[in-house]
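One structure, as structure tokens, below. Some questions next.
One protein chain is absent from this view; the other protein chains keep their places.
A, B and C are the chain letters, set down in written order, and residue numbers restart from 1 in every chain.
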Amino acid sequence: MALDQTTDPTPNVAKRSRDEIAKRAAADIPDGAHVNLGIGLPTLCANQMPEGKEIVLQSENGVLGVGPRPAAGEEDPDLINASKDPITLLPGGAFLMHTDAFVMIRGGHIDYALLGAFEVSEVGDLANWTTENPKFPPGVGGAMDLAVGARDIWVLMEHTTKKGQPRIVERCSYPLTAAGVVKRIYTDLAVIDVTPDGLSVREMVPGLTLEALQAITGPKLKVSG
Amino acid sequence: MALDQTTDPTPNVAKRSRDEIAKRAAADIPDGAHVNLGIGLPTLCANQMPEGKEIVLQSENGVLGVGPRPAAGEEDPDLINASKDPITLLPGGAFLMHTDAFVMIRGGHIDYALLGAFEVSEVGDLANWTTENPKFPPGVGGAMDLAVGARDIWVLMEHTTKKGQPRIVERCSYPLTAAGVVKRIYTDLAVIDVTPDGLSVREMVPGLTLEALQAITGPKLKVSG
Amino acid sequence: MAIDKIVGSMEEAIGAVKDGATVLVSGFGAAGVPTELVHGLLDQGAKDLTVVSNNAGVGREGLGALLAEGRVRRIVCSYPRTSGSVVFDELYAAGEIELELVPQGTMSERMRAAGAGLGGFYSPVGVGTKLAEGKETRDIDGQAFVFEKPLAGDLALVGAKAADRWGNLIYNKSARNFGPVMAMAAKTTVVQVGEIVDLGDLDPEVIVTPGIFVDRVIKL
Partner (left out) sequence: MAIDKIVGSMEEAIGAVKDGATVLVSGFGAAGVPTELVHGLLDQGAKDLTVVSNNAGVGREGLGALLAEGRVRRIVCSYPRTSGSVVFDELYAAGEIELELVPQGTMSERMRAAGAGLGGFYSPVGVGTKLAEGKETRDIDGQAFVFEKPLAGDLALVGAKAADRWGNLIYNKSARNFGPVMAMAAKTTVVQVGEIVDLGDLDPEVIVTPGIFVDRVIKL
């Protein structure tokens, strides 16, 4: 699907900021869940965890029970998350050797992994590790391990590229991280479930029409319910 | 080799007791070595470690830095070796999860494993896990892991069976634990190296002749040097 | 709502165990054996069980009792016969129990593979022996290996020293043994401890089994 957009198709819409996407996704994490936050946008969830729930965040460098970012001046260079940002540790948290952090991930012990993405396909294929630019080395990190190992994969990303091209596509153009793993997508415009019957819109930001959302989404969307 | 012995072929010989076999073997462990003591006779070495050397004993149930047996009344049911006997822990010792104890063993990090045996062949085949008695369940424990993983295998055993049959044989009659792994044998009568050129007697107890030793040993013996 | 894995009764601790389940039982010798949990399983009633345990029970308590009641169809074990393994010895001599004998390190590593989501591994242990009969062998870079498959549990019964409400565990000395790997390898892990501590009281550098591997904890 090639778009040639010279104007924003969603001009009067209250798009979610990156922090708001993170907060929206975090709100859906069930109480008591063990969750890994991928580097980049998902990491912001750690500062946006819902009140009244106890959620255990894992960071694959070897931390279980990640707390919010420390106050300025309180950072400890030995206490960081997978994005290399300073974190805190909650009471009940534990430090792990790296290999054991991936026992948790690959072994299916993590309930949710919230990941960034370049593209997600209508069947839940995930592309988030390389754009194949020969001048820039690819970085896979723990993306493939998480995509395969965590029970549910949620993607957090902007709905389109900077040029307005859809990131939710019929078929990923970039190399896959894993096939058919994404269960839900949180963007600046909507929350979309990947179901066996296709993409199902759970929620749109105020002022957005399904038509406008469809215009910047590759595969056919339907509305939940 | 079938012997029909009605008299002890080594009547005037100062046979080593089990404790003495253990002490003799322990004396040969190099300073600084990491050593696993198999269940039964080898375990006795822990109480017989040579003075002036620092040797780190591992027990595969998850102890590194095993010390001697505690005084009566000082036993701790949670501090035992692989023979399930009470032990102490030396300063510098550590407790391990079982899997990590076998990372050490299988991964070649243990310098010496001192093991008991039913039979050892002239090429160093080891049989120490089953006599195939259908009424008695076999027990392999860590024997196969140790036999394959430790750098050097020393066997500690009586030179003959209770009936006077050789335990050092041309070919093991019992199922193997591992093929070609034994480097040295300590018995109540002798210390014998397994070399590419055959069995080489390093030492005999006082009063023992090579001829008498040969009479109760399957393969041809030669003398070191 | 706070995570709270501490349960008040043995019934709750054991929960629903189906006939035919695979149960991992921690302990080496007497250290780390969750005898009361095994009695809880006895009371719960599940039968036709496969039990994975380093030893096959001592006396007529714990695993010995479960065996004596005819509830165990099959035991996976490295060293079944120990001084006092009377019930197992009788059943074995009578041909009334299946035994899968596994080298001890292989047993541990197979459980870890299950917990770590691996499909299996190649081990040098047992190559050419009776215990490798029927298993695939493979030459890798000039060395012979045996293919070993993961060993997962439906339920793990673990003995530990102390826990907090998240299920973080510490152990006592050599009683640590199989607890950590069994907690990783089972769908449901139930732990008996001598002490419950407040969340945050366990040093994060010292927690041996993080609560992510634990489902229910009972203090005895």
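Going forward, a contact is a pair of C-beta atoms (placed from the backbone, for glycine too) under 8 Å apart; a residue touches a chain by one contact, two chains touch by 3 or more.
Keep in mind that what you see is a predicted model, and the values were worked out from it rather than measured.
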Displayed chains contacting the withheld chain: A, B, C
Among C:32, C:64, C:80 or C:117, which one touches the chain that has been omitted from the display? C:117
Of B:31, B:197 or B:211, the residue in touch with the unshown chain: B:31
Per the touch rule stated above, subunit A touches the missing chain via residues 59-63, 76-82, 84, 89, 95-99, 101-102, 105-106, 130, 135-145, 148-149, 175-179
On subunit C, where is the contact patch with the chain that was removed from view? 109, 113, 116-124, 138, 140-141, 143, 145, 149, 170-171, 173, 203-206, 208
For review purposes, identify every residue of subunit B that touches the missing chain, sorted by number. 31-32, 34, 52-54, 56, 58, 64-65, 89, 91-96, 102-104, 106-110, 148-149
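Note that only the chains that are shown with their structure count from here on.
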Going by the contact rule set out at the top, which chains touch both subunit B and subunit C? none
From the centre of subunit B, which other chain's Cα mean sits the farthest off? A
Could you grab the centroid distance between subunit B and subunit C? Build each centroid from C-alpha atoms only and quote it in angstrom. 29
Chain centres from averaged Cα atoms put subunit A and subunit C apart, in whole Å, by 36
Cα centroid separation, subunit A vs subunit B, in Å, comes to 57
Residues of subunit C touching 2+ other chains? 112
Any chance you could list the residues of subunit A touching two or more other chains? none
